[in-house]
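Omission of a single protein chain aside, the complex is shown with its protein chains in their original locations.
Here is chain A:
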Amino acid sequence: MPETFLFATEVALNGLMAGVMYSLVALGFVLIFKASGIFNYAQGVMALFAAMTLVGIQQGQVPFAHAINATFGTDIHNFGWQAPALLAILLTVGVMIALAWAVNRYIFRHLVNQEPIILFMATIGLAYFLEGIADLMWGSEIKRLDVGLPQGINTWIDETTFTIFGYGFFIDNLDIVAAIIAALLVAGLVAFSQYTKQGRALRAVADDHQAALSVGISLNFIWVLVWSIAGFVALVAGIMWGAKSGVQFSLSLIALKALPVLMLGGFTSIPGAIVGGLIIGVGEKLFEFCFGIGQCFGGFINLGGATENWFAYVLALAFLVFRPQGLFGEKIIERV
């Protein structure tokens, strides 16, 4: 088999895996947009906040230690205990639920019936606030995130593909775990929305707020619920991305990778977030391989690399031309 084809296949597989990671971020956007029509600019920062909180709890860090020490002249940094990963995750979920409640109680409850642009701007404010408070609570250091996830090359895939093709494919164990978790997450979300009372209520609110209100569904409850779920999804994304790079400010920028996924998959579809992520992941990686670094067609086109960031958006725009609502988005015509 030609070497270039094998290399391209390996790149495409890694693109699929990268796409899953993008989808994890995009899912949070979709959940909130679907239920409340809010494009949550703060979703990336929520992933950062969740991951920082997780590591802080796990390492027994005293929140706001720097501010406390500066104010009271104390020298406290750590509680002196290390929390097990599972307990830390559960406690972080609790924090994200509290955050969801606070966001709705103090921000969005006061913005009911406002224009979407006002709600969007409120999430920009929320993003900057969360960024600042996360720094204040847990500090700006880069923290190692270790919840026992496997990392590094999957030797089984490497050896098996080597036996078959004479070339071993690289697939990161962390990406495989991310794919499994994403599948479970989507299955769980679909099951929740189809088979539970709260899930059906959530779908009703997504379809028509007024009608849902008229049958006695509490909008407040549903919004807290959906922000909590989005917070949980942000935690999962934060763990996966944080395991790669350490937990640091840049985690908030992963939202940039989710935007083309949303444009392509649609803002209201959970399967769209997954399929969109996969298309973007494979598309950008193959384009980089073939034309970014000129590995296809004898290096006929070589753009010098670093094409992934912009090509993802080109790909999404190309899809938008033919399906403005995205691949799986709802077609809404507000004017003729």
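Heads up, the rule we're going with is that contacts are C-beta pairs under 8 Å (C-beta built on N, C-alpha and C of every residue); 3 or more make two chains touch, one makes a residue touch a chain; residues count from 1.
Basically, contacts and distances are computed from a predicted model.
S.K.: What is the protein name, per UniProt, of the chain that does not appear here: "Thioredoxin reductase", "Peptide ABC transporter permease", "Leucine-binding protein domain-containing protein" or "Magnesium chelatase ATPase subunit D"?
M.R.: Listed in its UniProt record, the absent chain's protein name reads "Leucine-binding protein domain-containing protein".
S.K.: Which residue from A:Gln114, A:Gln151 or A:Thr196 sits in contact with the chain not drawn here?
M.R.: Considering the complete complex, A:Gln151 is the one touching the chain left out.
S.K.: Of A:Gly199, A:Gly246 or A:Pro271, which one is in contact with the hidden chain?
M.R.: Answer from the full complex: A:Gly246 touches the omitted chain.
S.K.: Quick one: say which of A:Gly94, A:Gly166, A:Gly305 or A:Pro324 touches the chain that got left out.
M.R.: Reading the full complex, the residue touching the unseen chain is A:Gly305.
S.K.: Thinking of the whole complex, not just what is shown, which of A:Phe170, A:Phe192 or A:Tyr313 touches the missing chain?
M.R.: A:Phe170
S.K.: Even though one chain is hidden, which residues of chain A still touch it in the full complex?
M.R.: 7, 10-11, 14-15, 17-18, 21, 66, 69, 73, 135, 140-146, 151-153, 170, 172, 241, 244-246, 248-251, 253-254, 257, 285, 288-289, 292-293, 295, 304-306, 308-309
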